[in-house]
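Every protein chain but one is kept in place in this view of the complex.
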Amino acid sequence: MDQTTQPVLDIRGLTVRLPIRADRENAIEDVSFSVLPHEILCVVGESGSGKSVTAHTVMGLLPPKQLTATAGQVLLQGDDLLKKTPGEMRALRGARMSMIFQEPMTALNPLMSIGDQIEEILQIHTEMSARERLARVIEVMEAVKLPEPERLVHSYPHQLSGGQRQRVMIAGALALEPALLIADEPTTALDVTTQAQILKLIKDIQRTHGTAVLFITHDFGVVAEIADRVVVMQHGLVVEQGEAKAVLRNPQHPYTRMLISAVPSMTPPARPPKADAPVVLETQDLCKTYRDRSLFRAARETRAAHNVELSVRRGETLGIVGESGSGKSTVARCIVRLISPTSGQILIDGHDIAGLSASRLRENRRLVQIVFQDPYRSLNPRRSVGASIVEGPMNFGVGKAEAQTRARDLMKLVDLDPNSLDRFPHQFSGGQRQRICIARALAMEPDVLIADEAVSALDVSVQAQVLELLDDVRKRFNLAILFITHDLRVAAQICDRIAVMYKGEIVERGPAAEVFRAPSHEYTQALFNAAPGRDFEFGSFATA
Amino acid sequence: MSAIADRDANRSGLRERLAEFRRNVLSRHPTMAIGGVLLILMILGAVFAPLLFTVDPIALNPIQRLRGPGAAQWFGTDMFGRDIYSRTIYGTRISLFVGLAAAVLSIAIGLVIGLLAGYVRLLDTILMRVMDGLMAIPGILLAIALVSLSGASLVTVTVAITIPEIPRVVRLVRAIVLSVREEPYVEAAVAAGTRLPLILIRHILPNTIPPLIVQATYVCASAMLTESILGFLGAGTPPEIPSWGNIMAEGRTYFQIAPWIIFFPGALLALTVLAVNVLGDGLRDTLDPRIAKKM
Amino acid sequence: MFSFIAKRIVATIPVMGVVALFVFLMLRLSPGDPASVIAGDYATAADIERIREQLGLSDPIVVQFGNWIWQLMRADLGISIFSNLPVTTLIAQRLEPTLMLSLTTLTFSVLVAVPLGALAAWKAGTWIDRAVMIFAVAGFSLPVFVLGYALIYEFSLALQWLPVQGYKSPFDGLLPFLRHIILPTVTLSVIFIALFARITRASVLEVLEEDYIRTARAKGQTERKVLLGHALRNAAVPIVTVIGLGIALLIGGVVVTESVYNIPGLGRLVVDAILKRDYPIIQGLILMFSFVYILVNLMIDIVYTLIDPRIRY
Partner (left out) sequence: PAAAEKVLRVIPHADLKNIDPIWTTAYITRNHGYMVYDTLFAMDANLKPQPQMVDTWSVSDDQLTWTFKLRDGLKWHDGAPVTAADCVASLNRWGKRDGMGQALMNVMDSLSAADDKTIVMKLKQPYGLVLESIGKISSNVPFMMPKRFAETDPFEQVTDMIGSGPFKFSKDEWVPGSKVVYLKNEDYVPRSEPPSYAAGGKVVKVDRVEWVYFPDQTTAMNALINNEVDYFEQPANDLAPILANSPGIVVEVNDPVGNMGFARFNHLLPPFDNVKVRRAAMAAMKQEDYLLAAVGLPEYFSTCYSVFPCGTPLESTAGSEIVKSAGVEEGKKLLAESGYDGTPVVIMQPTDIPVLSAFSLVTAEKLRKIGMKVDMQAMDWSTLTSRRAKRDPVKDGGWNIFHTWWIGADVLNPMAIAYSGDPAKGWFGWPSDADLERARTAFPLAKNVAEQKVLATKVQDRLYAIGSHGNLGAFFTPVAYRDNVKGLIKSPVQFFWNISVE
């Protein structure tokens, strides 16, 4: 066989068994695919589909005794990894195959300097002298474009940004020029702009070093951006694989078709302007400065929101986009008055609630409701979902029976069985919980609904459903929605108008279509340019 | 029709839950089951002490002093000829009382203070300074001082053992409150206009229960030990009321002459504390996996 | 950093204030006072009143408290009512044994418990783990004095290996010091070994779940080095915290151990003082213990910065 076409990684009929009493018998079943040299193979699939288990099996990092490979072969350059002893696996890990992980924030040892952590891998696998190792460390740090490597080697992870940390991870993974690099959602936790840089880095390295890359993601944008070939997994099975372009343009398996159809388009659909509807929410000069007033420290001030001016009309969705830390949540929390703004005004139906006392505030609580990002923590796990939904209305004097009826109606509205009101949150899936949260917010019959990253934690298919629901309730109740997201595709789909936040300020605003077509502020442009697969238009396929 | 189905669902839910309890708790933590059973036996022993072939535990009988264990006195007699078996069985009452009372009191008081400190910013600083102060005083010393200063009685001993435990509970509760109040579901309740007392009771308090139950077992165990140490240092429960602590304390001079005076209550104490600790560990593992890791 | 330490020391003042007030009120509002103890068996009520006056115990409580605080501000802990010696002298006389016993106990417990706990975490779920944990729970269940008597009986009387009691300064020879300190140390350590082993096991277990442990494994690092190099150090912060909290417990344990082994330390000084109502000693010592506790915890905060580069003050 030709050296260049022999797969670096060849997985054949791999089955990994889950511990007894798990939700299914095998985490992955009869998985077969291979990664060729000079190739980026993307594995996509919904949460729980077995992507990580596959990767960990290759690395020999499955939790011992809980997950075991029961059938198949994992060939790394022809050697069956499943037959190796733990010692032999250790020798391979880091040297011939490396892995980088999703969370750059936690994947580095916080107590060890950057240099030491990269150097560790050289220490384990080579006989290099200390000086040689240091030289190599600097070299790979330069290769991943970390600034000032000589200085940075002595830094600790917390002193680096997320993107830099991920670069450190990559530097470590590449220090010994492995044949195979496994990247398990390496950019999911990063801002789009950073994500774009990291993706470019991986692609560059793969090109220059000829490393084979097994890239795990659930983001089709990313797939469109970098994949040579794609493997689609569902419930532990490989349902489809092939050339990236072919799969994306012409998916065969219904699951793949459904997934791809659910990817929101970067082009906003045409939306009728709502210029004549009354303004229900308006902020003027809204500022919030966090003061970390601690007895033992100099007060640390974070200017999280500065002179934020925005307005939302009835029946309109205003999107706030921006990268992490730009102050989006701060604005949302001020408007809901979970925190008090430092200055400025928040007008709800024309009444300023920015400075209301606790008791006056309570009377106004009904008008603004919020849905949070994390569906798992947004519902009190100890109370039935019914109790959570009726809590608000009953605070405002609605009788129990009436509140119950309203709750049942809302359950129907969000497409859930009204009889499941007395079930507990853990008996629902993430998407269902997010629906319940929406129902809870609607139960208050608010004028303004704030969705703070309300769909970011959901799989694309579920995400599409929840988005649809939100748009539906907006129409039905003529709600004003403030939709906060960092996902431009999502913003494009649901927002009438967009405000772009950057370092606590709104740098650009306008109708969604306009902003997407011709972003004017340079930050907005950078943001849009960084969106993965922005040039790829995902088709919509019949899934039946 | 649907109501019946519902009830069935509930019933099967209950049955399922029981089965799950058996599976998860009893099979995974057999030690916890043993601890629980032991504790229940102790409590039964305490309640039914008069029926367990005991004699008057404070009846003096100097003629029979310092008899070893035998047919007449199962656990032997002490220096006043009192029956160690009866004293030990009756002592269960006191030790368990002290343990349980200290646990319940410290948890109840600590809970209130902790909730207030955690949720009412203004009180936080003051309350926590006071708690820091209390915490800084070594617990045993505080207890000895309180007992010897205010006179030995069951009440003072219990109070003296309880007070040093309070700051720990307060800190625990406060830490939980501070983290739970940031939870989205609490914020959602705030946004829904729920009043502070209701927020505390409905949304925050339940989160403190599992770790507090666990904490209560540790307080209970350490209270029983502290009671015995106070006895040893001459500041324990009054000698007229037999407790494991003061039986041992009174008998310590006789450690080499009449070891049974110390041995039986000591063994029972160790066993009970062990049972409570094991129960606590098991509860922690089942009720509160998060804390399980942290402890 | 220095301003942090300075501020922290300033912050101890209100806490110490709470301690001072608490201790003072506890002493003055309770029955029993030193006058009657001093007066002895032959005294009449008039004699006792005379002594009370002499000791300043007849002054209004506020005045007494004021006097005491004023005294404290001049770094004066007062004079023992009974022995007529300055409390500072009494403390100085007895500091060494308590300090040494505390140090040996902490050292010994840490040396035994941390490896034991780490081992248990590493072997979580195996019989080793269970054995360590059973020992740990058992360590919490045994009254200190019973253990003390048993050890004396076995090692001093039966085997004749070690002395029964007493304290010898290490400055007068290491061997006698060690011979005298071994049994008390072991007695006192049991509970700390239990405590530290538990927390070590728990925090190592938690750390072993962390992503960076997986990273280290992905690098091909050996399990031993993963445990020692990565896990243990990261687990150190909670362990050190518990060691700090253990200081309070240590003081309590010292009281009993010192009695059983007849070590002339601070623990016995304070218990004797409580039983005899020697107010200045009780006040001074409890204040000192509290101060030490706060100081140790401040030191621990500083240790954090050595362990963890993220923590900066």
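A, B and C label the chains in the order they appear, each numbered from 1.
By definition in this document, a contact is a pair of C-beta atoms (placed from the backbone, for glycine too) under 8 Å apart; a residue touches a chain by one contact, two chains touch by 3 or more.
What you see is a predicted model; the values in this text were computed from it and never measured.
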Visible contact partners (per top-of-document touch definition) of the missing chain: B, C
Selected from C:Asn67, C:Ser83 or C:Thr107 as touching the chain missing from the view: C:Ser83
Given B:Ser148, B:Thr208 or B:Thr272, the one touching the chain that is not displayed: B:Ser148
Touch with the omitted chain, as defined above, among C:Pro14, C:Pro115, C:Pro163 or C:Gly244: C:Pro163
Touching residue (missing chain; options C:Leu77, C:Leu142 or C:Val260): C:Val260
Interface with the undisplayed chain - residues on chain C: 31-45, 47-48, 50-51, 54, 80, 82-85, 90, 93-94, 149, 152-153, 156-157, 160, 163-166, 259-262, 264, 268-269, 272, 275-278
Contact set of chain B toward the excluded chain (per top definition): 58-60, 62-63, 65-66, 79-81, 148-149, 151-153, 234-240, 250, 252-257
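Note that in this section only the chains that are shown with their structure count from here on.
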Centroid spacing, where centroids are CA-atom means, of chain B and chain C in whole angstrom: 23
Residues within chain A bordering two or more other chains: none
Multi-partner residues of chain C (each touching 2 or more other chains): none
In the complex, chain A residues that touch chain C: 59, 61, 89-95, 98-99, 101, 103, 106-113, 120-121, 124-125, 156, 158, 169, 172, 295-297
In the complex, chain B residues that touch chain A: 2, 6, 183-195, 202-203, 206-207
Chain A - residues contacting chain B, complex: 333, 336, 338, 362-363, 365-366, 368-370, 372-374, 377-380, 382-383, 388, 391-392, 395-396, 419, 437, 440-441, 444
